[in-house]
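Structure, as structure tokens:
One protein chain omitted, others in place.
Per-chain residue numbering starts at 1, and chain names A, B and C are given in the order in which the chains are listed.
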Amino acid sequence: MDFTITDELADVRDEAVRWVAEHVDPEWADIQHRSGDYHTPELHQLLARDGWLGAGWPAEYGGRDRSPAQAAAIHQEIAALGIHEDGWSTTDMVCKTLLHVGTEEQKQRYISKALAGETVIVLGYTEPDSGSDVAAAKCRAERDGEDWVIHGQKMFTSTAHMATHVFLLTRTDFEAPKHAGLTLFMVPLDAPGVEIQPTHTVGGQRTNTTFYSEVRVPDDARIGEPGHGWDVMGVALVYERGGGGAGRTGPSLTDRVAGWCRGQITPEGTSLFDDPTVQQRLARIAIESEVARLLGLRVGWVAGQGGMPGVEGSMAKLYGSEAKQRHYSAMQDILGAEAVLTHGSPGAPLAGEVDTAFRYAIVGTIYGGTSEIQREIVAQRRLGLPRSRPKS
Amino acid sequence: MDFTITDELADVRDEAVRWVAEHVDPEWADIQHRSGDYHTPELHQLLARDGWLGAGWPAEYGGRDRSPAQAAAIHQEIAALGIHEDGWSTTDMVCKTLLHVGTEEQKQRYISKALAGETVIVLGYTEPDSGSDVAAAKCRAERDGEDWVIHGQKMFTSTAHMATHVFLLTRTDFEAPKHAGLTLFMVPLDAPGVEIQPTHTVGGQRTNTTFYSEVRVPDDARIGEPGHGWDVMGVALVYERGGGGAGRTGPSLTDRVAGWCRGQITPEGTSLFDDPTVQQRLARIAIESEVARLLGLRVGWVAGQGGMPGVEGSMAKLYGSEAKQRHYSAMQDILGAEAVLTHGSPGAPLAGEVDTAFRYAIVGTIYGGTSEIQREIVAQRRLGLPRSRPKS
Amino acid sequence: MDLSFTAEQEALREAFASLFAHTAGTDVVRAAEPLGFDEKVWDQLVRTGAPAMAVPEGLGGGGAGFVDLIVVAQELGKRLAPAPLVEAVVATNLIAEAAPGGPLLQGLVDQDRVATLALQPVASGTARLVPAGAVAEVLIALDGDELVAFERPAGARPHVPSPPNLGASPIADWSLDGPDLQRTVLAGGAEARRLHHRARAEWQLLMAAALDGLRSAALDIGVEYVKSRWAFGVPIGWFQAIQHRLADVATAGEGAQLLLYEAAWARDTGGADADRLAAMAFLYQSELAQLTTRESLQFHGGYGYTLEYDIQLYFRRAKAWPLALGDPARLACELARDLFAPES
Partner (left out) sequence: MDLSFTAEQEALREAFASLFAHTAGTDVVRAAEPLGFDEKVWDQLVRTGAPAMAVPEGLGGGGAGFVDLIVVAQELGKRLAPAPLVEAVVATNLIAEAAPGGPLLQGLVDQDRVATLALQPVASGTARLVPAGAVAEVLIALDGDELVAFERPAGARPHVPSPPNLGASPIADWSLDGPDLQRTVLAGGAEARRLHHRARAEWQLLMAAALDGLRSAALDIGVEYVKSRWAFGVPIGWFQAIQHRLADVATAGEGAQLLLYEAAWARDTGGADADRLAAMAFLYQSELAQLTTRESLQFHGGYGYTLEYDIQLYFRRAKAWPLALGDPARLACELARDLFAPES
């Protein structure tokens, strides 16, 4: 038993900090916050130029002779500034999937351009009528000679308006059982018939609804065999979940709320932190946050042991996302009337960070598999309870 | 809108108090607590003798010229002493059912003896393999000439060891759909082939498992038509739920816990009640108790308006029973280490009442339809959501 | 006990339900963000006499009781109508009691001026984050030992900048030293504190009603959604986990509503418990509004997170509206002391 968290990136952290200090404009965090675009093309280009996107990839697909550890450290430093790299994370995930299931020609074509920063790939899985039931996708791809012709609509295609390709889940067989008629394509977003409409969210991010009307792609844009889309997605999903590594840690939001309370003087003349109801809530948040952290670390540990941390990932995601919602709501109560002030409001406690976290946490129990889906996974795979879905 | 609770029994309360003072031994509460028998035959006989069991019933079935209001007030006074009348409540319920569905001869036979205190009737619905799914009963009754022969087993036949009859749910048709093959019988508990075994509970009550082996009853012990048992039970169930009336109210357990806290001095030299975490919990208990009280009162109000408070009854039962479990558990925390001391332990805070309430509350979310069943009723009848049970 | 509304109250509900349906659709609610105020909705309310509806008829008001008021506030809450009726009613009632003959009341009864109440005492010359503070011309605040009405000249709203906030409410700070504010003392000493405490209890009661409307509308939205949204071959309302969680919030919600009604009735009948019941109703509705909107949003899946769907409008306000009074734990402690250890 050992809970020491070794910083595997310790050796390269200084260099990463230097690169980031030199190239990254901290203002980008604010720009992302205001625009809702969680992708900064300028940053993406810089990372590509200096070879950080290609770090650790095979040279034959455009990989660069750069230390993957240092690349990881750079991404951590960027995240620590509050700058998102949503465009890179979906691109990275799709490229990893291609490594497993793509043809040699596809790997050459797509991966090298992605690592060079020339293409950005986003995900097109969810549809208006299929959320948790991803396999119910109706977006249709029909064979037409050497091509495929695609019709349909996707929801939550985040970063699509700044990307070049969408990794698109389609149905190519309407006769086959639900999970057996799916096929994935790499569709250029500038293809005729593609339309992108913005969707704005409570957390401030922009996402998109994408429409596909007689969109024609050649057969070599097909990823994996026709009808094997479910398995291809399975490969990709492994990369979507996964636990948090060590990362950079500073004082947690809980620490900062506690600090804020220590500095507030109540009408009775005592520190707000002296209120036992405040203490009790902070203790609970601290405990549950530690539990969430440990469940997350376990995912990485199981993976490191060569295991497939499926249920562990579901547990970490379920617990962590639900806990966060409770925590930020309790923090707002503690902050009191001023808690409603958003980022940028004058006098907002902790610069509105709790409000931002509260808004952002809403989606945590939904995206990447809702809490209800995670509970089902835990019940069935961990506890061995019977499948309770209706047959369909 | 009017929340005045008029004590409809105000006029007769003094007389009731006098009758109870003269005839009821307060020790019976302790005796019940120790023995787990929630029926005191001596009391039952006294009530019968003085006509209180027959109050309000038609004279032709043994009803007596006694004020039903005063009878109700007497039962309330008895309850206020902590004395249960489980034997009477099941007898009363079955007799009311007989009034609706019994033959004239059955009403004459069963009701008059019950009101005279000569018979005590208990319920035999639940089986080892049928809890929430009452209609899955397998206890078998087969026609044999003029008689029926019964084989089977029932669980939770409370008071059976002190009663004369059981109102027994049987299956008379194994071919019919589940709900259409049931029939009820009035079975004498001293009939050959009946066996009664005690089952003890966490709350201290004794209940029973009853066994029926070749128990023979004449056809006139059958209540309702063969195969119509589900409807007959429906009549009875209306009497089982129902909201609390005004009743006698003294200081609530919450009040007494608060009072106890006011009297406790913490190591810091302040009153335990001054602890805001105590205050916060007591406030929550007070609020939820008031909500539970109002949901209960509403049941009576709807019924008084001529409505059938089915969903309202489910809501009151669901909310109240779940809230009580939370409340007693929180009270135990507030009482601290001494909270574990049971009724009768030296130094038990509030004479162990919180412990008693905590134990008793466990069953509240189970008996008379589990919380899960109540939620289903609310979801389907109030919210109009589809039936989600598997077909069976 | 009687849980029914009078025919007049039913008519009142109909009338305001219809008024809000016509003036305050969710398009209007969205368009009114971030300020959270729509001049047209407010004008309509003024025309019905709603802000002064509880002022005695002899003073030009409607002479209504609190059961009537909560009916209106529930309907407002259901539509999230962007108009500070709760604050206006409370402030107007207060002025009608403290200064029944003055021009202050006349200005509120006849005109479209907005009056509001500072829920917390003034500190350092500022009334912090006053609800409806950005659009109000009249503010009543407890300033030291005095209950004071501050009036500002009329002008285009917002009069005072409103900081961006979660509930898109026209909250704002009032700096009370400015030369343009007319200061009228309404009461002093114990009377000032009593009046402010009562007004704060009335605000809790009406806010509880608004939250009840919000809560019940959010439940309806959720129930409708799970009936119409299909997954795995069934409407998602088929799933038992969803059913049970909706049943729980529906059950607690009906109980919370009864508590609200009891609190309003107690206020109307001068019950000794009226303030306590108002606090209880407020605390419980706050909590349930948050839980109900959260569940409803969750069952919307990804859509719940988009600005396009209405449920987020409800979700944000369920958290933000009650926070105007500060940390609910402090109020709960106050309530417990009041219930179990009253200062005699």
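Assume a residue touches a chain if its C-beta (ideal position, glycine included) is under 8 Å from a C-beta of that chain, and two chains touch if they have at least 3 such contacts.
Small disclaimer: the values here were computed from a predicted structure and weren't measured.
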Determine which of the presented chains are touched by the chain that is not presented, and list them.
A, B, C
Among A:16, A:315, A:340 or A:361, which one touches the chain that has been omitted from the display?
A:315
Decide which residue listed in C:1, C:59, C:185 or C:241 touches the omitted chain of the complex.
C:241
Touch with the omitted chain, as defined above, among A:88, A:212 or A:273:
A:273
Using the touch rule from the top, list residues of subunit C that touch the missing partner.
239-241, 243-244
When the complex is taken as a whole, what residues of subunit B touch the one chain not shown?
126, 129-133, 136, 155-156, 199-203, 207, 267, 275, 277-278, 281, 325, 329, 332-342, 344-348, 355, 358-359, 362-363, 365-367, 370-372, 375, 388-392
Hidden partner sits against subunit A at residues 1-6, 254-255, 258-259, 262, 273, 276, 278-280, 282-284, 286-288, 290-292, 294-295, 297-298, 300-301, 315, 318-319, 372, 374-376, 378-380, 382-386, 388
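Here is the rule we use: only the chains that are shown with their structure count from here on.
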Could you pull out the chain whose C-alpha mean position is farthest off from that of subunit C?
B
Counting in whole Å, what is the centre-to-centre distance of subunit A and subunit B, each centre being its mean C-alpha position?
53
Express in whole angstrom the distance between the two chain centres, defined as the mean CA positions of subunit A and subunit C.
38
Among all residues of subunit C, those touching at least two other chains are 234, 238-240, 242, 329, 332-333
Identify all positions of subunit A at which a residue touches two or more other chains, and write them in rising order.
275, 277
